[in-house]
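Just one protein chain is left out here, and the rest sit where they should.
Our next item is subunit A:
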Amino acid sequence: MTRLVREGRRAVWLIARREIAMQLRSKGFAVSTGVIILVLAGYLLLHTTVLGTGARSTVGLTGQASAVAGQLRVAAEQLGHEVRTVQVPDADTGREQVADGELDVLVSGSPSTLRVLADSQLDESLRNVLNGLTRQQVLAAKLAEAGVEDPGATLGSVYTSQVRVDYLNPPDADLDQRLVVGLVLAVLLYMSVITYGMQVATGVVEEKSSRIVELLLATVRPWQLLLGKVAGIGTVGLCQLAIVGVVGLTLTSVTGVLTVSGVTAGALLWGLVWYLLGFFLYATVFAAAGSLVSRQEETQQVTGPMMAILVIGFVIGFNVLLQGATSSLAVGLSLVPLLSPIMMPARIAMGLAPAWQIAVAILGTLAMIALVTWLAGKIYGNAVLRTGSRVKLREALN
């Protein structure tokens, strides 16, 4: 009995080893890993520039308003808003430049009656800065009128005084970054599960279409072949995800895009765990679908319904996360077994998943895996030797 178990495990290992060797030897693996890393790097680059321009404005100054350039920069900086000032020869040129988007706003008029021209919206903090400037001018004039000795010092003390704010729930400065990490992770997991799930289906069909399955099943059992294939291809997917994750982590911490490498590393580890859960959940179904057909051209047809579930689940899940990762809908969906593998790791990365929810999601997914594997194994075992026309699901189930 123990000898049989050992032999059984050996066969699974041999089958998995072959899958790994064939996958790693193919060009596809290197190419797809490279492409994912490039896309990820591109996305992060885009993100840095977008984040950077968020709090920066270019302000054109014309006529008397040019005198406030220095004050404007200083005042804005105090509010954490970076302003670049540009001297504009006349109002018409400035108008054109605002229309072209070269300038964010054009400031004209005298310092005490500043007029601002913006395209369609004015940044709220910039408006405050400019309002403050005008008031300062008016106040300075009034103070001088009233005979105050040093209006500059008075104004300085007025404008540097601020309220002190205490928070009941201090805002998380890293939340934005975590959101990015979570969403990137969700996309990566979704892509890996689809790509490698599809590999499982094509692999099964290849064995059927080349008829080698009859030779194989004369010496190994169907479940061994199924398990070996899923384990082998799953390992390759895990390797790819780990490579992409480590490269991404290195890239972001070297470029300083993300300052939360600790969080990211944790998210990556959870990501790998969830990849395994998600992959095993879907891979056996992909294998069962593949076992129904004998020709590669039919693979799309049988995997279609499952792909649809994955795509729709992902699109809904992703949008729910984008709109508010704390909403009860997001929490609910992340606990649904078929969606957990994509939603939960994202919520974990965002730091929004309490331990009990993680535990519930893992247990639910494991139970689902058990159920799905049992069903898929049955279908696979019944259908994989029936070459020729497409096997009906009903026939494969009894």
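Criterion: contacts are C-beta pairs under 8 Å (C-beta built on N, C-alpha and C of every residue); 3 or more make two chains touch, one makes a residue touch a chain; residues count from 1.
What we mean here is this: contacts and distances are computed from a predicted model.
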item	value
The complex's invisible chain, by UniProt name, from "ABC-2 type transport system ATP-binding protein", "ABC transporter related protein", "Oxidoreductase" or "Threonylcarbamoyladenosine tRNA methylthiotransferase MtaB"	"ABC-2 type transport system ATP-binding protein"
Candidate in contact with the missing chain, chosen from A:Val5, A:Ala146 or A:Ala218	A:Ala218
Of A:Leu79, A:Cys239, A:Leu366 or A:Leu385, the one touching the omitted chain in the full complex	A:Leu385
Where the missing chain touches subunit A, by residue	4, 7, 10-11, 14-15, 18, 22, 206-207, 210-221, 385, 387
